[in-house]
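What follows is a short report on a single structure.
With one protein chain withheld, the remaining protein chains of the complex are depicted in position.
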Amino acid sequence: MAKNPRARTAKKTGRRHPLAAVALIVIGLLSTGGAYAAFSSTATADETGVVSQSTIEEGEKLFAANCATCHGAALQGTQAGPSLHGVGAASVDFQVGTGRMPMAFDGAQAERKPVQFTDEQIEAMAAYVASISPGPAIPDEEYLTGDSDAANGAELFRINCAMCHNVAGAGGALTEGKFAPPLGGVAPEHIYEAMVTGPQNMPVFNDMNLSPADKADIISYLTYVDDNSSPGGFELGSLGPVAEGLFIWIFGLGAVIAITVWLTAKAN
Amino acid sequence: MSTSTVTPPTRGSRFTAAAANYLDERTSISGAVKELGRKIFPDHWSFMLGEVALYSFVVILLSGTFLTFFFDPSMTEVYYDGEYLPLSGIHMSVAYHSSLDLSFEIRGGLLMRQVHHWAALLFVASIGLHMLRVFFTGAFRKPREINWVIGFVLFVLAMAEGFTGYSLPDDLLSGNGLRIIDGMLKGLPVVGVWISYFLFGGEFPGVEVIPRLYVLHIMLLPAILIVTLALHMVLLIVNKHTQFAGPGRTNENVVGVPILPHFAAKAGGFFFLVFGVIMLIASFFTINPIWNYGPYDPSPVSAGTQPDWYIGFADGALRLAPPNWDVHVFGYTLPFGILVPMIALVGLLVVVAIYPFLEAWITGDKREHHIADRPRNAPTRTAIGAAGVTFYAVMWAAASSDIMATHFMLTMEGVIHTLQALLFVGPVIAFIVTKRICLGLQKKDREIALHGFESGRIVRMPGGAYIEVHEQLDDYERWRLVSFNDYAPLMIRPNAKGRITAGQRMRAALSRWFFEDRIVPPTKGEIEHAKEHGHH
Partner (left out) sequence: MSQHDDEATGSAVEAHAPREVSIGTAIAPTDAVENPGMPPHRERVTDLDPRKDRQMSRRVVALFLFSILASAFAIFAYFFWPIDVSVEGFGTIRQNNMFIGIGLAFALLAIGTGIVLWGKNLMSGEEFVEQRHGTRGTDEVRAKVVKIFDDANKESGFGRRKLIRNTLFGAIAAWPLPAIFLFRDLAPAAEPHELLRHTMWEKGVRLVRDPDGTPIRAADVTIGSAFHVIPDNLGEAEHLLDAKAKAVVLLMRLNPAELNEREDRKDWSYDGIVAYSKICTHVGCPVALYEQHTHHLLCPCHQSQFDVANHAAVIFGPAARPLPQLPIEVDGEGYLVAKSDFTEPVGPSFWERER
């Protein structure tokens, strides 16, 4: 895996960058381009598995229209965005497939938002990026079923992931306004792709660190957490004692004080 | 307890009489019932807060006893063979295993665990609020200073019970909490390492600490707590309850309802209501989902690792220390980053504990006080309270700095730096603002007592001028506004030897600080004078 210095954008702190307005205009233009591309794309690849040359060409067009401004026409990167050499199809599928790319504004980190492209378009861009310079591929379906060893997955999750994403996947804070996002409802392929590519400031968990089977187990654990609500009742955001403390002060003590007021008020 | 009535006794009352007689001949309980049965309790919602604490404690005892039948504090290592899939086959202690089993395999077990934990949160919260009520109404003044200290001890015991309790399941969250305690203990000068070593029975985490905490949690601390609580109640009865100023209420009487039957009905009903509220919360809201946290292992940690709310101020104090603050003295290490927050915490608690004596020394007032102050009528005390609450709140907020950062889209560095500044500036601002507000309210009270309140009715005078009619208060309403204690700053006078001691100087300075700005209660003459003017 090659250097992935998206650090340059990540290093900037402040929530509202002075260039936010400029960035917004650029994004407006970009998304118009995307929409144009969406309407103009009539032919999409039919075959699955093998990527056809036409898909790559389609991806090249989409890339040139939507990504090249920041990442460079030849994936070499610019002041505004990192090089995409070696990031692979997995990275494109994750970044574009979760709506993080194209970026809305130059914040602490790219955030999840509504996806701007169709699955076919994302596939095309992923194929194009992978064709220029190889990198992690989009994961096999067999690792994404969510029905392997959840107990092993939970243990690996606690050791490798929970310190940032919280034991129940509720997310957590990082330095300088960055954060590890909540994992509830994230598609299995995106979880897998995040582990292999290390988006933003997340470390890379390559197959020598967590084998594909390990990753499948982690996905199984997260699927289990998603599918099974807490046996104790509402979870209060799975945020732990802070949420519980606020709850008891506001609602518990609130209810009790309301009762005391009724109790000591004179009857009519 | 005699049932001498004119009507012939019914079967029921004959039985009651016989039972009462049986008991009295063996216990002479009639004396106690005569003393206490018709004791008068004043009515005010804020007087019920201590009861909330008492009742949550009863709920804690009931649910806790149920839990002890199923919980096993052993640190023996086992593999999980229970129903929760994401832990199956995982290595864990019997303590954690039995906590999972009592949650997942005992019908109603999880409910009792949640009742126990929610009740514990409510217990400490209601003690806190009760203390604030007592503080802001001056109900700690003579003769209740000792009961204030006893109550303070109860507050500390409640926190200790809470901490030892939530550490018992040996889950990842509480294990990391214990590790933080271990780190803080090790930081103590000279004896730190030894204390940690004794507590954990060797190196951290060891296999001793959970059984030891269990003994503290279910035996030693509850025993001390119950005895202290009993003392608190006895003194409450001896001192009788305070009451707010009102018509007919004086410093020499208590106005209210008798224990039997009216107050007993309210208080008894209130117990069921508090229990019901806790039960309702426990049936709908998860607390401490230990199955998510996994067994304790020194390697992992979860984002958002925080203690229960009442330990939060200590955790927050630790977060606010500046970086790189180890100090070396003769080759020994003093970790100021840990010690200074601990000193701040202990200092805050000590000030809370001794405040009644401090204020008594400053005023020199040796009278008994049974009329609760309205907070505005003791502006400096109220301002001190507000400053203390702010200091506590800043530390408390700091314990959730990371959650504030993610949920309000801030940087955690920004949150911490802001709170660091607020820790010093906040109490000062709170003091000044609160004092001004109190004096403002007092001024308004005085104005209303003298001239009535603005009715909003505009009347044209015969001469053509317009005036707003001021509605006068009746005597009962006015009394609430005008009856409060007034203090003047202390004048320094030489003592018998003709000297002025440093203590005297200090007392005078504090007295000036307390009572320099004051609003005098209106006198009878002033009110009559104002009335005459008002009527033309």
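Lettered A and B in written order, each chain numbered from 1.
Note that in this section a residue touches a chain if its C-beta (ideal position, glycine included) is under 8 Å from a C-beta of that chain, and two chains touch if they have at least 3 such contacts.
Fair warning: this is a prediction, and the values are worked out from it, not measured in the lab.
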Practice prompt. Would you list the chains present here that the left-out chain is in contact with?
Written response: A, B
Discussion item. From the list B:68, B:333 or B:501, pick the residue that touches the absent chain.
Written reply: B:333
Fill in: Of B:47, B:355, B:392 or B:515, the residue in touch with the unshown chain
B:515
Worksheet, complete the sentence: The one residue from A:83, A:160 or A:220 touching the chain left out of view is A:160
Item to complete: Spell out the interface residues on chain A facing the chain that's missing from view.
Response: 1-7, 10-11, 155-156, 159-160, 163-164, 172, 174-176, 178, 180, 198, 200-206, 208-209, 228-233, 262-263, 266-268
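The criterion applied here is as follows: only the chains that are shown with their structure count from here on.
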Discussion item. Just the number, please: Cα centre separation of chain A and chain B in whole Å.
Written reply: 44
Worksheet, complete the sentence: Note: in the complex, chain A contacts chain B through residues 13, 15, 108, 150-151, 153-155, 158-159, 162-168, 170-177, 179-180, 221, 224-225, 230-236, 238-242, 244-249, 251-253, 255-257, 259-261, 263-265
Practice prompt. Spell out the residues on chain B that touch chain A in their complex, using ranges where they run on.
Written response: 43-49, 52, 85-90, 103-104, 110, 114, 118, 121-122, 125-126, 129, 172-173, 266, 269-270, 273-274, 277-278, 281, 283-289, 291-294, 297, 299-310, 312, 399-403, 405-406, 409-414
